[in-house]
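Excluded from the complex is one protein chain; the other protein chains are retained at their positions.
Naming follows writing order (A and B), and every chain is counted from residue 1.
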Amino acid sequence: MYTISAALIWGYWARNRWNLLWPVLCANLPWLLALFLLDGVDISTNEPLNISLKATLTLAAILIICLGVIFNQMNITHLYVKPISTIDIVNFFGLAGGVLVGCQVVLILSLWRWLIGGEVPVAGPAFFSLVCWGALLSVYLVPTDSARWIIGFFVVLFGLGFWYFSAYGLRIGPGGAMAASVHHWSTISGVDVLVGLTVLAVSYVITLRRVANHRNGIPHNSLLKRASNYWWRIESQRQLPHPTFVTPDKALEWFDRKARTHDNVLDLLIFMFSVWLIALVVAAISSPLVGIRFALVGTLLIIGLKINYFILMASRLRGYQGEFGRDLKKSSTNLSGFYTRMFFNTLPITPARMSSALIQSSAKTAGLFGCLTLGSLFALGGLAWLVGLDPNDLFSTDSVRTSFARVSLCITLGLMFFAFIGINYPFTISPTGKYLIVEYGIMIGAILGVLVAPKSLVLCTVALLLVSLLAYSSLHCLRRSDQSLIATILIWFIGIVSVPILASIFSRDFSATAISIATLLVALAMFPFFSMPAALRKIRTN
Amino acid sequence: MNKSVSVSENCVIDINNLSRSFGSKCALDNVSLRVPSGGVFALIGRNGAGKTTLIKHILGLYRAEKGSVRVFSHDPVSHPVQVLSRIGCVSEDRDLPGWMRVQELMHFTRSFYPAWDDRYAEELRVMFDLDPKQRVDQLSRGQGARMCLLLALAHRPDLLVLDEPSSGLDPVVRRDILAAIVRTIADEGRTVLFSSHLLDEVERVADRVAVIHDGQVTLQGELDRIQESFHRITFRFENEFSEAPSILGAIENNGQGRQWTYVCRGDREQVVSAARTLKAEIVQETPVSLDDIFICSISHD
Partner (left out) sequence: MHIHIQSQGGVPIYLQVMQQIKYLVASGKLVPGEELPSIRTLAEQLLVNPNTIARAYRELEAAGVVEKRRTAGTYVAETGSPLARKERLKLLKERIDQLLVESFQMGFELDDVLKLIQQSELVSLNKRKGDQDHE
């Protein structure tokens, strides 16, 4: 078959095969995290809070899948010089991506339905995901260098989010939304279809126009583009601050923060500010409690998405060709990071020092996110208290009482660990930088294990496995003198001590689950200290 | 007794019996190379002959499967800092972080090399006409090459390694690169190693060359001696021949009818006397260009 579409589809398959798998796994992470952090709370009931939790997690999963597919698309400019019309190009990207997104969403939600039990709507969210995909495509298909994409993403996200949540009955009405109107999105109403198709149609037209303009080289001359040009001109004229680095470690740490871990939180703050503004409106319409809850969920969602975003960027998901089982070097040549390039590999610095610089920068960024999260959570809690509410009501449901401080701390710690582990994941993935199959095996084994065995058993096993891998990695590291004996002992000491502390924060009683989770998190966080030098060495020398 | 020691002490790069394969493809086959200090050493070969692989071994980016690689008497894989801090390298793909500005990149790189000379770096920047506030990914190809060159030269490395430095560049930038090479070795004790298939550049600046073909070194030595050892002689025969009369010692032949041209290496007298027995006289004797030497050495070994 030599048709154009057959060729394009083959190309997608040949290049991106394993990317079809990864977003599916990744999209499950927020849910897994939530499940574990809730520690035994049954979320299969039809309580409003459970429903809104499921709705939020589903939305997050949909967004992750959409972004995953977007980032793994082929570069559209390759098609411009081929004998294919613009309409066909847009159709190809839209349909191929849409099919991927739809299939993955259905797969994940069916999986959840099987695992969680209770009701998990599939059809509604699947339809929504297609609409979401179409809308995001209109913003992302064509690269743009103006700030419009941020605004576009924002508009799309909030507009669609609004529709999404109202389909679950999470409408803002007088007296609060936690009323009887909250339900699962089990049926797709006529209104839904109308809204969805309208959004799709509008997105299609916009996408066509943008691709046509891009293909013909017509630049946007938007106000935003002019503003950003002006800003660039001013910026290039002002005196550059001279970052003088005393040591190579500081230089690398600075570089890493700018390039990989992204310590830039300006966009986060803008989004959060907008969410809080909207929360204000929500509070005015219904009740302060609802408003504050809205702000909470929105803030956490945004921070979580931002962390996911740069983990996606920094990790192997970006352009990952899925060299299943091959050496780290082979697959790492597809990392979007800079550390595989010749420039870095010929810098005179030992892998051990480079590793410590990278860890420092990721720790700083994780700390930054942690502070931001905790700060906003406590600000909201304080706000609630000022308005006369009991902060502990914010995270509680009718059946479960939780302490606001404890849940906030849990969430913050969870996000911090998630950020730190996620950023360093590409370098941590195997104990000695040699075999990828280890962590694939563990992950898939864990997921399968959850199906057959009680959660706590699976967790314990995985935690023990990780600890032994960590020990092996530490020994290997000591043998290569990448870490001194004192440093190793110190790191292990801190790790061991923090496990019970974390476990006590996660649950009131020292349940096996809590301890396993704490061990897991701590072990994963300790891994980079020992395996990153080996990984960097492996990347440099083949 | 101590002569061999002093030879290797003077060597900046000492490669012995290096072999390397990638899967089933043999990239380097029993390569031995010695780069003495204070000269320009050129690696010439076709695309895919193994030049870049060899250079990556020198930089410690590949581990020697068989044989050994010593740079400044250290193994570049196990002692990356000692070796790399004295090397400046310019690779074919200019892998610089695009989002940085020129000045930031200079500051960044500076912290890794204790021998970095600020004044010299600034001099180079002005000479190469690089705007300090410009982003690296907005530099043109030639300017990007100049940037790489600046970063490699500014710490006055003892060894300058260039992998196909002129590929895809316009003649103006190529002159800059050649000038950098010339200036580097004009300073005492510094060495340049570069790989190229642009033979006119090699002929201008190289002291020693090594020809690599299919992973093997087919020719190695001082460029002058090599050029002097090749001869191209045109003979006029009494009789006409449809095919070149075979003459022992001749590597290549060309011509028609009565006039035939032979290229030989070293055995000039043998070739001339063999031709005389076939009743031919010398019409012309021309020097052999490096192009021809290269083609000869890769097709007859």
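The rule we apply is simple: a residue touches a chain if its C-beta (ideal position, glycine included) is under 8 Å from a C-beta of that chain, and two chains touch if they have at least 3 such contacts.
Because the structure is a prediction, the values reported are computed rather than measured.
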Full-assembly contacts of the left-out chain, visible side only, are chains B
Just name the one of B:L124, B:A206, B:L219 or B:C264 that touches the chain not displayed here.
B:A206
The one of B:N17, B:N254 or B:T286 in touch with the missing chain is B:T286
For subunit B, which positions touch the chain that isn't shown here?
39-40, 175, 178-179, 182-183, 185-186, 199-201, 203-207, 224, 227-228, 232, 286-292
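Simple rule for what comes next: only the chains that are shown with their structure count from here on.
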Centroid distance [mean C-alpha coordinates] between subunit B and subunit A, Å
48
Using the touch rule from the top, collect the residues of subunit B that touch subunit A in their complex.
59-63, 77, 80-81, 83-85, 87, 89, 91, 93, 95-97, 99, 101, 103-104, 107-113, 132-134
Which of the residues in subunit A come into contact with subunit B in the complex?
236-237, 240, 242-248, 250-251, 254-255, 258-259, 338, 341-350, 540-542
